[in-house]
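Have a look at the structure that comes next, please.
Just one protein chain is left out here, and the rest sit where they should.
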Amino acid sequence: MPDLIRVTVWNEFRHEQQDGAVRAVYPDGIHEAIAAPLRRRPDLQVRTATLDEPENGLPAEVLESTDVLIWWAHVAHAEVCAEVCERVHARILEGMGFIALHSAHNCTVLKRLLGTSCRLKWRDIGEKERLWVIEPGHPIAEGLGEYFELPCTEMYGERHDIPPPDQTVFISWFAGGEVFRSGICYFRGAGRVFYFRPGHETFPIFGDENVQRVIYNAVRWAAPVAGPTPVFGNVEPLEQLRADG
Amino acid sequence: MPDLIRVTVWNEFRHEQQDGAVRAVYPDGIHEAIAAPLRRRPDLQVRTATLDEPENGLPAEVLESTDVLIWWAHVAHAEVCAEVCERVHARILEGMGFIALHSAHNCTVLKRLLGTSCRLKWRDIGEKERLWVIEPGHPIAEGLGEYFELPCTEMYGERHDIPPPDQTVFISWFAGGEVFRSGICYFRGAGRVFYFRPGHETFPIFGDENVQRVIYNAVRWAAPVAGPTPVFGNVEPLEQLRADG
Amino acid sequence: MPDLIRVTVWNEFRHEQQDGAVRAVYPDGIHEAIAAPLRRRPDLQVRTATLDEPENGLPAEVLESTDVLIWWAHVAHAEVCAEVCERVHARILEGMGFIALHSAHNCTVLKRLLGTSCRLKWRDIGEKERLWVIEPGHPIAEGLGEYFELPCTEMYGERHDIPPPDQTVFISWFAGGEVFRSGICYFRGAGRVFYFRPGHETFPIFGDENVQRVIYNAVRWAAPVAGPTPVFGNVEPLEQLRADG
Partner (left out) sequence: MPDLIRVTVWNEFRHEQQDGAVRAVYPDGIHEAIAAPLRRRPDLQVRTATLDEPENGLPAEVLESTDVLIWWAHVAHAEVCAEVCERVHARILEGMGFIALHSAHNCTVLKRLLGTSCRLKWRDIGEKERLWVIEPGHPIAEGLGEYFELPCTEMYGERHDIPPPDQTVFISWFAGGEVFRSGICYFRGAGRVFYFRPGHETFPIFGDENVQRVIYNAVRWAAPVAGPTPVFGNVEPLEQLRADG
């Protein structure tokens, strides 16, 4: 893990500009609400980027200097330009960590990484969610209790059309009767991917201390490893081959 | 598992038409070499399809009546039309089995299912491969010995840039010094995906009895299950929610 | 899969003999309640065995002629003799399927297979459980809806101290606020292991049609595969080694 982890918090940043109710909850944008508690961590260096910036805020030099990219999006997945999605995807395979939050379950990059539709059930009436820690030994569970609650949240329910997760850290219980794998890990290329269910544009989820802790833990978990760079393509034999085959 | 499994063997079918050396090995096309031993199985109903047929041989009615799709391709991945790839991908998520052979490691559908580059090492000088059965209790290993050999084959070597397989059935040893996860299973949507490494346009791999047995086993393993059809989207609560939250 | 799957349903059979309330629900014993619907399946051959029979009902010849062993137990795990546990464990590694039901989460054989404490939360007040199918493409989900309910059941809750399951088919929601991975698959040796949470000595769970269907599906899924028998121990090289290393 690098000594200083360079984090970029990306936000679609549309709701906050178009809808007063959202702006009232997140006056500086959801990205700032996510970034603020991370900025208080001495092992992280944090910046933000948003959809309407040039190159969607993610030119090559930003991605190349990003260790972990956090992604929040909801209504404008299709507006992220294809080239930026391609570049983000390629950087993840190279080793950049990727943390997709809440409605980013449906973003282009995550769907491309997972290969499925990522569809799910949802209900937006503000019910109780209880997130159970399924793997207490996982680094993303550090510092948490065995469960935590969000009193008023949007429900996401199974079947969530995703590949079997490589690791499942949280399973949610919802008051309305559903369950959800709400903290899941995937390994893609040399990169680590974490999807975390909580987060919403009007419920003030990103102010919750447990949610903040999970995101911090996930950043640390997803930071790149200085592993080998494989050679691909046509290669010479490493062993001398016998004439007899 | 259905009583009669409907199999479609898809082949790019270019090498055989353009190159006499390939045609000498597979005069009726690689698809027929794959299909012939499957046609002798009473529990399978087998047809073939090729790239240059209308809609790449895979119109909607063919896919809808296919339980398991076998895919061989090498030089023309980019010529499969986007809509057909989309349709095949969607059918796999609905439950159709998908078996990708050899150089189909690089086909659009498999890369889309796996989310990674699928790059690997290769060397095409005809060396010995020994496939070890890593999971003797897996249905795809039925009827095999603990290993089998291909005396003269193209090498594919690790690092293969794929997600951690959901199940690994075979690992190959190559005379030139490499190893490869050569029989791997993934679950995507309601569908089962098997990638099998052996197969080549000039080495007569599809005439090998062990290779034929693996493909037959994989067809049976990948056949659709009559499981539930999940509801996606906005749903009503199943439990009455309390006023107090 | 064998054409006729030989199933042995093993039951501790103590509650039913000692407690009138249990006997009222399961007058012929829980084993008979589990076995009866399986006996109606033409692809299964079903017998039962209980703790107080000689060799706990599982002499070598019974195990050797069992394809899938179903296990219900609660209060007498420690009374199964060590040699029988050893024999059952060895047969599973050889390929016999093993289905552990409800309080068998704590039986010697399952704990030995899983290597963890298998401890969990529980509450026995008869609350509602809703089992969600997480993998609609899994053979154990065949014929089910996307969830099913047990109106009155004992709760088992996470954290369940088990290894990450090789496959997770069901996750339960409980009215009292917990979740549970209630249908989970493990591969051990050449054998397949399924743990299914529902089942209780006084709630009439084994009369539920969905529960019966899951157990039938699990029997079929767990049936042995005629795969290779690996050689273990000191072996000769398969390749001639060079003098130079």
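Think of it as A, B and C in the order they're written, each chain with its own count starting at 1.
Quick note on the criterion: contacts are C-beta pairs under 8 Å (C-beta built on N, C-alpha and C of every residue); 3 or more make two chains touch, one makes a residue touch a chain.
Small disclaimer: the values here were computed from a predicted structure and weren't measured.
Of the chains that are displayed, which are in contact with the missing one across the whole complex?
In the entire complex, chains touched by the missing one are A, B, C.
If the hidden chain were put back, which of C:Met1, C:Ala76 or C:Cys152 would touch it?
Touching the chain that is not displayed is residue C:Cys152.
Residue-wise, where is chain B in contact with the chain that is not depicted?
Output for chain B: 130, 132-136, 146, 157-159, 164, 167-168, 171-174, 177-179, 181, 240, 242.
Touching residues of chain C against the unshown chain: what are they?
Output for chain C: 93, 112-117, 119-125, 127-128, 151-152, 157-159, 161, 163-164, 166, 175-178, 186-189, 230-239, 241-242, 245.
Considering the entire assembly, which residues of chain A contact the chain that has been omitted?
Residues in contact with the chain left out: 1, 95, 130, 133, 135-139, 141-146, 175, 187, 189-192, 224-231, 238-239.
The working rule: only the chains that are shown with their structure count from here on.
Which chain is most remote from chain C in terms of Cα centres?
Most remote chain from chain C, centroid-wise, comes out as A.
At the interface of chain B with chain C, does the proportion of residue numbers present on both copies reach over half, so same, or stay under half, so different?
On the two sides of the chain C and chain B interface, the residue numbers are mostly the same, over half being shared.
In whole angstrom, what separates the CA-based centres of chain A and chain C?
That gives a centre separation of 36 Å.
Need the CA-centroid distance for the pair chain B / chain C, whole Å please.
Each chain's C-alpha centroid was found; their separation is 32 Å.
Can you list the chain C residues in contact with two or more other chains?
130, 133, 135-136, 146
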